[in-house]
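The following block contains the structure, expressed as structure tokens.
Not every chain is included here, but those present sit where they belong.
Per-chain residue numbering starts at 1, and chain names A and B are given in the order in which the chains are listed.
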Amino acid sequence: MHEHVELFRSIIEDLIPFNKMVGFKLLEVRENFVSILIPYRPELIGDIRRGSIHGGVIAAAMDAVGGAAAATTLKHETDKLSTIDLRVDYLEPGQPRDLITEATVKKSGSKVIFVSMVTYHDTRDKPIAEGRGVFSVTRTKVG
Amino acid sequence: MHEHVELFRSIIEDLIPFNKMVGFKLLEVRENFVSILIPYRPELIGDIRRGSIHGGVIAAAMDAVGGAAAATTLKHETDKLSTIDLRVDYLEPGQPRDLITEATVKKSGSKVIFVSMVTYHDTRDKPIAEGRGVFSVTRTKVG
């Protein structure tokens, strides 16, 4: 599993250019679950009057970490995953501080994977945003 | 209206740090409508195997342009706007090319503004993604 973690880290932090630009850092990966840290930088601000985080940062984090959680349920390197849809509920403005986004697989079916996401500063019980991602999966058939 | 356009341009292109990092450019603004260009850069890639645009770029563009379209229906400088929720349907993978995202206000009520968004390369009739944003508005009461 250690190499598995390093593979996920490398994909999330380095190999996906947009993730790298925003600055995602892998916190934890296990089957059905991935969490990432988004270290605060001034570039993440979306509302300068209130100093709050851009909703797009949170949506991007949810898409990235939701897809990564879905990927923990794949069985073959050639399996393919793509986002069908993404929904985000913005419960509170994001403060200019580090953010954590977690994704938990709710159902990993033969064709569709449902994932729920949450973004928070300190604890998941005080979420800034909650979301859902639905992913299409093409699973390699093994003869 | 010309100054109005320049104010929107300045907000969308320069004053919102995350928009600036992603590289949004204002194309058009009029009451109930805003469109932006997202010039292609390699940093926008989300899937290196397929070379497609990160879903988070599209979600971020939809949040930004949806909020800007909602803002065209505000009457006072002190009116406040925040995103309640955002939904994105990913119809096709985004090619490594320039993208346009448009937002059209569907209803601007006293408390809630509904906006629909579309992202495409060449024409809105061949969308890559379609979305919805719902925004909360606090309108200044004028005595």
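Just so it is clear, a residue touches a chain if its C-beta (ideal position, glycine included) is under 8 Å from a C-beta of that chain, and two chains touch if they have at least 3 such contacts.
Treat the numbers as computed from the prediction; the structure is a model and nothing was measured.
K.L.:
With 2 chains shown in place, count up the copies in the whole assembly for me.
P.N.:
4
Rule of thumb we're sticking to: only the chains that are shown with their structure count from here on.
K.L.:
Roughly how many whole angstrom separate the Cα centroids of subunit A and subunit B?
P.N.:
21
K.L.:
Could you list, by residue number, the parts of subunit A that touch subunit B in their complex?
P.N.:
By the definition above, subunit A touches subunit B via 15-22, 42-48, 54-57, 59-61, 63-64, 67, 82-90, 93.
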